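Note that this complex is displayed minus one protein chain, with the remaining chains in position.
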């Protein structure tokens, strides 16, 4: 995994449209090109811009004014309210609890699914067995299924596990996490993220020289020693890609979250945000809604800003399969 | 007794037979080169010796011990890979010491061993670098260092020079040969380059499609190829192989006749091997002669018993500095003759060429096997 094709520093052959035509035409041409590019940039930035400025405005200003205008007297109050006071359904304690819910769900789910993906990729490329292609094919297809087709059975199973957890709780005083919605979501995201993480690592390790593994074998390294000493230290790029991809996907998930933790204390951020926005009691506080949306968007936006290159690479790797 | 023995080794994968009944052996301190075109099974055979690939049947014995079934690390071998396979995350010293580290050798001893090997290969100044900071030749040395430090019973080399540029390749070839003289460890070496095979080997095994074609010393392989494949594969430029018809009755002289353009066929006596060719009288055989046995008359080998001269129409002249190569047409094939550097020739003219028939060989076109 080196730089993406379009990241080459000198872009050796950008395809120039107006090469052998007159100077005047060329200038017009450039103006049109830049004009279009800037226009689209403005269109793409607009919703984020509106969200951002609105989140710093007072309600009075919103109702009276122009959504594109900068806030006349910027206030952090909507942010504070969104974080600590706003109502999610009937509880009015802000979204901070849900933010931590999401974090508590995302971190273990990302780590477990990434580590398993790395091991799977290692086995599927360096320790092949008869039928490895079928195994990989089945795991790959699992990336693409509409989750609606597994939603209901999973709900049933999680329900049973939850009841078992209650039994344990009553008998031994601990449920071992069984039935806890956050644990459930970690489990669900690990299972349905495995296909992608395995795909990422398999494709990366496919290009990883097998001779290194052979050399380590001759040096006497075992299966896990080779993984830990040879594969892992040379997998940083794909680790970053996979972690970012999984983080973004799991943080942003709504379907599983609403199906398995759609109510109560354990809602993840996305569900809470949707509830905030759709709470119909009282006056709709758009500035608070926008601040809440910004808070929900910040972790993934931050990742994008810090490691955009890896983010794109993950999307591409997820898009360009097998 | 041979030090490394490969006994009726076969390997199949699915329905494909990758190696068929291979028998080879090499004495202690010998240098065995496995050579053949790509896909012939030579690297597979090496991997089988290393234990990196399972075998289907047969035995591999190192110093009398059957190693089939043993983990690669338990076979007392070391291997140098085509890509060098240096661990990119470790320094040169780390690479060399990794095997010892895994075996639990104490740090002090490891450092001593590293220092020893670094001195042998003159890579002491590179020990703290990562492989990515090394040149191709330096990586090659480090890879050899990693093998050397194990002090194994057998070294395995898998096309170790093929990733180097032409000049460096020649230098490293010499270096490997020097190293072998010094450490006197048994080596098995895979290459597709027949010059490497000739220069390095004490024994050469030529493989094709998983079948051993010939096994012998470099001189035997070069001068007495067992079949047309070996004759064609070994030597550069390749041996000329052309059609010739055998003339002669049940007794008397046997001669072969070779067509040439714009002139009557060339008739050559084959006294030394006449009896072997007699059964082919009236039929075609393949006449093989190396370019250096087809020269200008002044350059012919004076010690040869049977040198015959004939006129040939010269097609192309290729001066190569140390020699001049001339292409002519004989027996329906392009034939290369190797002449002295200052031989004066013009394309389109007829020139007199000397055939050193001591060196000529004959093959049966029906099964490509050697007749004489």
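Here the chain labels run A and B in written order, and each chain numbers its own residues starting at 1.
We adopt the following convention: a residue touches a chain if its C-beta (ideal position, glycine included) is under 8 Å from a C-beta of that chain, and two chains touch if they have at least 3 such contacts.
In this text, contacts and distances are computed from a predicted model.
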Identity of the absent chain, which is to be given by its UniProt protein name, from "ATP synthase subunit a", "Cytochrome c-type biogenesis protein", "Sugar ABC transporter permease" or "Ferredoxin": "Sugar ABC transporter permease"
Residue among A:80, A:140 or A:168 touching the omitted chain: A:140
Sole contact to the chain not displayed, among B:30, B:51 or B:131: B:51
Which of A:110, A:185 or A:290 contacts the chain that the document leaves out: A:290
Missing-chain contacts mapped onto subunit A: 4-6, 8, 11-19, 33-34, 36-37, 40-41, 43-48, 50-51, 54, 62-63, 65-68, 116, 119-120, 123-124, 126-129, 133, 135-142, 144-154, 156, 191-192, 194-195, 198, 210-211, 213-214, 217, 222-223, 248, 251-255, 258-259, 270, 273-274, 277-278, 286, 289-290, 293, 296-297, 300-301, 303-305, 308, 311-312, 315-316, 319-322
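Just so we're on the same page, only the chains that are shown with their structure count from here on.
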Complex interface listing, subunit B residues touching subunit A: 47, 50, 52, 71-74, 77-79, 81-83, 85, 87-89, 98-99, 102-103, 146
Complex contact set, residues of subunit A against subunit B: 209, 211-212, 214-221, 225, 229-230, 233-234
